[in-house]
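Removed from the display is one protein chain of the complex; every other protein chain stays in position.
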Amino acid sequence: MADAIQTGDVVLLLGPDGERHIVKATAETKRVEGLGVIRLVDLAGKPWGGTLALGPQSFRLVRPTLTDHLRLLERKAQIVLAKDASRIVLETGVHAGSRVVEAGVGSGSLTLVLAHAVAPTGRVYAYDLRPDHLDVGRRNLERADLAGVVEFAQGDVARDVRQEDVDAFVLDVPEPQAGVAAAWSALRSGGVFAAYSPIVAQVEGVVKELRARGFVDVRPLETLERGWVVHERGSRPETNMLAHTGFLTFARHP
Amino acid sequence: MADAIQTGDVVLLLGPDGERHIVKATAETKRVEGLGVIRLVDLAGKPWGGTLALGPQSFRLVRPTLTDHLRLLERKAQIVLAKDASRIVLETGVHAGSRVVEAGVGSGSLTLVLAHAVAPTGRVYAYDLRPDHLDVGRRNLERADLAGVVEFAQGDVARDVRQEDVDAFVLDVPEPQAGVAAAWSALRSGGVFAAYSPIVAQVEGVVKELRARGFVDVRPLETLERGWVVHERGSRPETNMLAHTGFLTFARHP
Amino acid sequence: MADAIQTGDVVLLLGPDGERHIVKATAETKRVEGLGVIRLVDLAGKPWGGTLALGPQSFRLVRPTLTDHLRLLERKAQIVLAKDASRIVLETGVHAGSRVVEAGVGSGSLTLVLAHAVAPTGRVYAYDLRPDHLDVGRRNLERADLAGVVEFAQGDVARDVRQEDVDAFVLDVPEPQAGVAAAWSALRSGGVFAAYSPIVAQVEGVVKELRARGFVDVRPLETLERGWVVHERGSRPETNMLAHTGFLTFARHP
Partner (left out) sequence: MADAIQTGDVVLLLGPDGERHIVKATAETKRVEGLGVIRLVDLAGKPWGGTLALGPQSFRLVRPTLTDHLRLLERKAQIVLAKDASRIVLETGVHAGSRVVEAGVGSGSLTLVLAHAVAPTGRVYAYDLRPDHLDVGRRNLERADLAGVVEFAQGDVARDVRQEDVDAFVLDVPEPQAGVAAAWSALRSGGVFAAYSPIVAQVEGVVKELRARGFVDVRPLETLERGWVVHERGSRPETNMLAHTGFLTFARHP
């Protein structure tokens, strides 16, 4: 509580109605979409949990968490959602210090979740064929102050991965089976492979290749999430839900 | 690969058929259930990824990951499963350095996942009313070499929590609404509340109390997981699945 | 195939793109929304499966099935969908000749499905408090040529049901527990009770009342449906689905 915001800190402005913006405490004055002009220099020195008046509204100054960064992500491609990203983190077991190869950056949502898990001492090696995806991913990681643990590289997962002895190897690419040989070479003994794939044929392709290569504990699954509504007059599930995002396939390097 | 196992390291013995045992590289000779007598002193000095012959079987020596520890957990009470524990970690945003209060240790499965996420610099403050649950939880955390980041305490979440300014507050207790006031006092601004509750009435109780107290982003949900089978002749979902574990309720301290 | 459409028959006009309209072969000329003016007298005498040209389009003349009637229902209130209506028909076991009490007509979607199942020799006794719901229900049943097996009545299920020895008793009302006593009186031995209720508290209320009253096989459940997409490049579930409509509670009069 006593802590004060420092220059360079990333700050979440949390409105009373749940409105939220992420800014960096710098020496600048900046136009923030939906907020107008804000003197970022005013942030430094204010206490965490304090407030900032902007026009008629008062915003609380809060340390952003992972879900704030995910919610405010700049989107280029379809993102990997919380229900799947969270499971990938748990099954791969990545945490502070882990080294992970990721191929298929997209908008960087999964890169962000992995970077958050391995920071500050780990490393995410993030590959994508498309420079525009790498640019969006890099910007999203910078806004979350996590770019320092990620090495972005333009490249094809089947040919260009140079890392060895990594703890996890995560694929979100159209042909995940093409990355299995690279995963076999890059993973340490006991390391975990994960693929995110929307189509059943992709699951079939990657499962067959994983088994052929010698991976163990090959396990495809899908995750579902259903929101609930709690009213005065009672509770019920929400009316709509996502029926499908991607299947997850996990495997273990023996 | 070049790394060698050190005395004190926790080692996973991974059999060719997926059989697995977790042991500690000590100076002792020990009887391991299902393995017979093993000279743990033989482990130190062997390379990670190397093998150890035990009777007719050869085991690979692997650094255990989070899921190994979860699978080999000593169980006293119903455990929180991967589908739910993973989501709690993502939504609370806990990572290296985070400080978390957890009430309702049970067998320590969620304690283990939280400790793994916040290690080595964070802290889990784990409360339970029952000494036997605390004992099982402590043993499980010690086996995973994560007891150092957990402070176990016998106590009632409604009265005994002393921490302030924590990043997350996680409840798996029969009356989660009784812990909401304590969560309000303990959480930092922007910190996240999470409750795991099997019964709809628990969800209703905690949601109402969270709203009354001033929490924002109050959001109950449930997660589901469905395994898939990939055969030569085609793919299909597995025949059986868990229909229910617990509902998850998340909220944010403003 | 040799059969010809008779005056008075209900005909589905099925367009090449799946467009569909239901009309009655009468002596009139009529404006049909989306089709323009159509001389219905032209339909009689044409063979079932033949075509009718309307402007630039050619429509096939087809005997409508239950799902055509459901799709083209005039809607006033929320309708009971195929996934739930179908299950109610199976669990109640209603078929040709069965006698059913239904309370809570709404738009008549469930009335239509029940009437279709019990026709031509059975009977649906359909109660609703609101005359406007009864009017919509009656119109929908007339369009499907099934009004002859339904007796609509304005009334309160708790007080106004006079039938005895019925095979099934189906409730879609805000307080299903209030109808349980009436169901007990109306059902034959071995007859089936069914309630459709969106809220968990409604399920709890009706289950408790059913047990107190002496019903057996009391069984609440929910049904889910997920569509699939089959493309050239592979298959996957559809992106969105309904997460919830209503819970179904079945019970048996001993």
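Descriptive notes on the structure:
In this document, chain identifiers A, B and C correspond to the written order of the chains, with residue numbering beginning at 1 in each.
We adopt the following convention: a contact is a pair of C-beta atoms (placed from the backbone, for glycine too) under 8 Å apart; a residue touches a chain by one contact, two chains touch by 3 or more.
Source: prediction; values computed, not measured.
Touch, as defined at the top, links the missing chain to these shown chains in the whole complex: B, C. Which of C:65, C:154 or C:240 touches the hidden chain is settled by the complete complex: it is C:65. The chain that is not drawn here is touched, among residues C:8, C:45, C:93 or C:131, by C:93. Of the candidate positions C:131, C:174 or C:254, contact with the hidden chain is made by C:254. If you put the missing chain back, the residues of subunit C touching it would be 1, 12, 14, 16, 18, 48-49, 60-67, 82-83, 85-87, 89-93, 95-96, 113, 116-117, 119-121, 164-165, 167, 188-190, 192, 200, 203-204, 207-208, 216-217, 219-228, 230, 235, 237, 247, 254.
Touch with the hidden chain on the side of subunit B covers residues 198-202, 226-227, 233-244.
The rule is short, and it goes like this: only the chains that are shown with their structure count from here on.
The set of subunit C residues that touch two or more partner chains comprises 200.
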